[in-house]
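Take a look at the following structure, please.
Here the complex is missing a single protein chain, while all its other protein chains stay put.
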Amino acid sequence: MKELTYVRADDAASAVATVSADPHARFLGGGTNLVDHLKLGVATPSTLVDVSRLPLDTVEVLEGDRGGLRIGANVRNSDLAAHPVVRSTFPALSRSLLAGASGQIRNQATTGGNLLQRTRCVYFQDVTTPCNKREPGSGCSALEGYGRYNAILGTSADCVATHPSDMAVGLAALDADVVVLGPDGERRVPLADLHRLPGHHPEDDTTLAHGELITAVELRGSELTRHSTYYKARDRASYAFALVSVAGALELDGDVVRDVRIAWGGVAHKPWRATVAEQALRGEVYSEDAVRAAAAEELRAAETGDDNAFKVAMVRNATALVMHQLASKQQHPQQGGTR
Amino acid sequence: MDTSITLTVDGSEHTLDVDTRTTLLDALRERIGATAPKKGCDHGQCGSCTVLLEGRRHLTCLALAVAHDGDEIVTAAGLTGSAADPASRGEDALHPVQQAFLDHDGYQCGYCTPGQICSAVGVLDEAKQGHPSHVTDDLEVGGDVELTDEEIRERMSGNLCRCGAYVGILDAVRQAAGQTPGRGVDPARHTHDHETEGAR
Partner (left out) sequence: MTQQATPVEARSMGTHLDRADGREKVTGHARYAMEHGADDGVEAPLTAWLVQSTIARGRVVRVDPAAALAHPGVVSVLDHESAPRLADTEDRELAILQDDRVGLRGQIVAVVLAETPEAAREGARLVHVAYDEEPHRASLEGAETYAPESVNAGHETDWADGDVAAAFAGAAVVVDQRYSTPHEHNSPMEPHAATALWDGERLTLWDSTQAVHAVAKTFAPMLGLEAAQITVRAPYVGGGFGSKGLPHAPEMAAALAALSVPGRPVKLAVTRQQMFALTGYRTETVSHVRLAAEPDGRLLGIEQHAVSQTSAIKEFTEQTATAARMMYAAPARATTHRVAALDVAVPSWMRAPGEMPGMFAQEVAMDELAFACEVDPIELRVRNEPDADPETGNPWNNRRLVECLERGAERFGWAGRPSAPGTVQDGDWWVGTGVAAATYPTLWMPGNTARVESLGGGRYAVSIGAVDIGTGARTVLVQIAADALGVDPAAVDLHIGDTDQPAATVAGGSAGTGSWGTAIVQTVQQLRADHGEHPDAGVASTATAEAYPDMDRYALHSFGAVFAEVRIHRWTGELRAPRLLGVYSSGRVVNPMTARSQFYGGLVMGLSGALFEESVRDPRFGHVVTQDLATYHVASHADVHGIEVEWLADDTDTLATPFGGRGIGEIGIVGTAAAVANAAWHATGIRVRDLPVTADRFVR
């Protein structure tokens, strides 16, 4: 770990100014990923600007028919998951948060930091092996190496890493917006546009510029978001990254799909909004077969190797499972919660 | 680069100069001599370093000490003496969670134990506050969470135990949650055919 200058930020604007002006400066939030990377030598900043004590730690309920939320970037994962409006109006968010990491880490990790966590690809985390994401141009060790957690959609010849966040997948299905403060002021980024595919620049996880700070996440509630949930398939029953995960929202009108959202985790460099599948389902009669067919349509572009070929069937089936749970609840509302 | 910080650890205030790179765990273990929190992985993957930070369970390996200037920390060592009966304070006053781990042999080598115990204290508090978990069926029911076996297992899963003492840990947390009596009430529990419920 290189020697560090530590600065506790007084306010968001000065934090942004400091980091923007110094290519070797980084924001420090909950620390659960950055401190990890400092020790591994994956991150070697010279200055840390601690934004974790900025007053961005509240969940505001926004005005409107269905309710909306403005979630401060410093709201801890555990607090967000337990928030009554999140639980009632955005269950996919609560579920995705609770599926991630551990109780301790959720007490520590922030909303902004969770979105910006970096891949858990074993080669990215091992500075003795080539990795284009960590060291552009050095090569991708995962392409021909250990591939159980590799992406199957949107990969490039330079990178097959997956994004590790569960929460981001939940937010992707809920059409969240990310509020970003930069040197020139605030802007809003749809969550689907926050993360990027690797292409030739896997070193860039997101579309944020250096020095831009996530200050909040905004959600708009609807009948659709109320009928949302999250399923995470993993080897270990807890405290494990996803093999695949599915965030889904479904609103039925009788047997017809009035609206639907599907986002996948563990399959791509970003939370994958399955827009092809959504399009195929919208306005159609709901059935398990229709969901499977829609998911299969989305997965036509999948590229797999021996280690991760199973993800195609797994994410298709998990999507069918999630939609089945959501549909059952609407068709038989007396039955309990969704999980 | 050194910075002066103040930490309150198990009730004692410590002011020390730390390298900005020093983790909270290393500050506790190497600088203050508070070695109850353990270094099992140093990367947030085992839970051995768990303490109560500002009252909540928290890892100390993925935290920089300098970022916690002014914070209050309670380690497993600091739980001792905080038992409910004020008259029993002192040497013999184990925290009810510590006593429950003893009663149910919720450990073998002991290395993950202080972290498990701090985590269990946090779990009991989170349940009181109504925090849901991954296995909570209905998110919309607020209030106290009933700590079923499934809830305890999930909530304690951030603390790995390679000795595999999970059965005893579960029994201990159950006891601490007041859901089963402690030792002495059921002397048969230590016989050779001790029953553990088959789970679903």
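Chains here go by letter, A and B, matching the order in which they are written, and residues are numbered from 1 within each.
Here, a residue touches a chain if its C-beta (ideal position, glycine included) is under 8 Å from a C-beta of that chain, and two chains touch if they have at least 3 such contacts.
Treat the numbers as computed from the prediction; the structure is a model and nothing was measured.
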*For the chain omitted from this view, which of the shown chains does it touch?*
A, B
_Among A:120, A:201 or A:226, residue touching the chain not depicted_ = A:120
_Looking at the full complex, which residue from B:5, B:36 or B:127 touches the chain that isn't shown here?_
B:36
*Pick from B:59, B:73 or B:117: which residue touches the chain that isn't shown?*
B:117
*For chain A, which residues lie in contact with the unshown chain of the complex?*
1-3, 39, 41, 120, 122-123, 125-126, 128-129, 141, 144-146, 148, 231, 233-241, 243-244, 310, 313-314, 317-318, 320-321
_Take the complete complex as the reference. Which residues in chain B touch the chain that isn't displayed?_
19, 21-22, 26, 29-30, 33, 35-43, 45-46, 48, 75-77, 79-80, 94, 98-99, 101-102, 105, 107-114, 117, 152-154, 156-157, 159-170, 190-200
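Definition applied: only the chains that are shown with their structure count from here on.
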*Counting in whole Å, what is the centre-to-centre distance of chain A and chain B, each centre being its mean C-alpha position?*
29
_Of all residues in chain B, those that touch chain A in their complex_ = 1, 3, 19-21, 23, 42-44, 47, 50, 56-59, 61-64, 66-67, 69, 119, 122-123, 126, 129-140, 142, 153-155, 157-160
*State the interface residues of chain A toward chain B in the complex, per the touch definition above.*
1, 3-6, 8, 28, 31-32, 35-36, 38-40, 48, 50, 52, 78, 81-82, 84, 87-88, 91, 94-95, 98-99, 101-105, 107-108, 237-239, 336-337, 339
